[in-house]
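Shown here: the complex without one of its protein chains, the others still in place.
As written, the chains take the letters A, B and C, and residue 1 is the first residue of each chain.
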Amino acid sequence: MNKLLFFAHLKDEAGKESITIDAAGKNVAELKAFVAEQHGMTKLDSAMTAINEEFAEDSDIIQEGDTIAFIPPVSGG
Amino acid sequence: MNKLLFFAHLKDEAGKESITIDAAGKNVAELKAFVAEQHGMTKLDSAMTAINEEFAEDSDIIQEGDTIAFIPPVSGG
Amino acid sequence: MKFEIAKEPINIQSVIDQVIQREAGAITTFIGTVRELTHGKKTLYLVYEAYESMAVKKLEQIGTEIQERWSGADVAITHRVGKLDITDVAVVIAVSTPHRADAYEANRYAIERIKEIVPIWKKEQWEDGQEWIGNQLETVAYPKGEPEAKDLDE
Partner (left out) sequence: MKFEIAKEPINIQSVIDQVIQREAGAITTFIGTVRELTHGKKTLYLVYEAYESMAVKKLEQIGTEIQERWSGADVAITHRVGKLDITDVAVVIAVSTPHRADAYEANRYAIERIKEIVPIWKKEQWEDGQEWIGNQLETVAYPKGEPEAKDLDE
């Protein structure tokens, strides 16, 4: 299984901080499309994705147990 | 009368922090030459001069009561 | 810790203390504070949120990048999260280097990189609403300051 984390406005839109699904085998782009459809999320397109706390590419494949975070444009500092 | 102040290596060379002389009527260049000769100071040429805590030009005239400071190249910071 | 996400007010001196070195002649700090007015609009307070474990890693990465680019540099960064009032300190970056030009440049580099790669977000609270900043590229913010029906989860 895979834990998916939401932050900032994505967390507000999802209505939760995280969900757990089986995403193994999907690449990042496929996972985003899946989550957008299944959870009615309209703003995932502008988010980056991190796998296990490192930024990932759309083509990177999710492995069993990976933690996936959707990272909206950051605004720290 | 006028108080003349020495700092850093000029103070070391003069052997004192200040002297009092009558410098009124001299310009800065004349005063420097006078002090260099009278007090055997060899390093006044490289010093700037301040009259009453403002940098002065060689041609500025000393007035009665002015405080004159000889300012070696600064090295604060 | 040299790279830290803090839930309490940041002690600036403690961040500075972590970069003191005998080889350094210069320490620069950048202190990001909550500003009341942005483009004439009054902010009441901010809320910062972080993906904390990844944020610490990314701050460490920035420290490594700086040490690779500026010889002899030492770096410490603390970013606060939670609710911050006007003039509160959101971030402190301290950089020490042998010579001063590097201390300014490396410090500037750190804040620009924080704004690029560190997963921290701020929500601005105004008198008439709130918004997560950083999503300006979205077509939907909350133009009326509150979620409208079409913005709500269904």
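The definition used in the following text is that contacts are C-beta pairs under 8 Å (C-beta built on N, C-alpha and C of every residue); 3 or more make two chains touch, one makes a residue touch a chain.
Nothing here was measured: the structure is a model prediction, and the numbers come from that model.
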Where does the absent chain touch, in terms of which shown chains it meets?
-> B, C
Out of C:A6, C:A24 or C:I66, the sole contact with the unshown chain comes from C:A24
Sole touch to the unshown chain from C:K41, C:R69, C:K83 or C:H99: residue C:H99
If you put the missing chain back, which residues of chain B would it touch?
-> 5, 7-9, 11-12, 43, 45-46, 48, 50, 53-58, 69, 71-77
For chain C, the residues touching the chain missing from this view = 12-13, 16, 20-37, 86-87, 96, 98-100, 103-104, 107-108, 111
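Definition applied: only the chains that are shown with their structure count from here on.
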Chain pair that, of all pairs, has the most C-beta pairs in contact | A-C
Residues of chain A that touch at least two other chains are none
If you look at chain C, which of its residues touch at least two other chains?
-> none
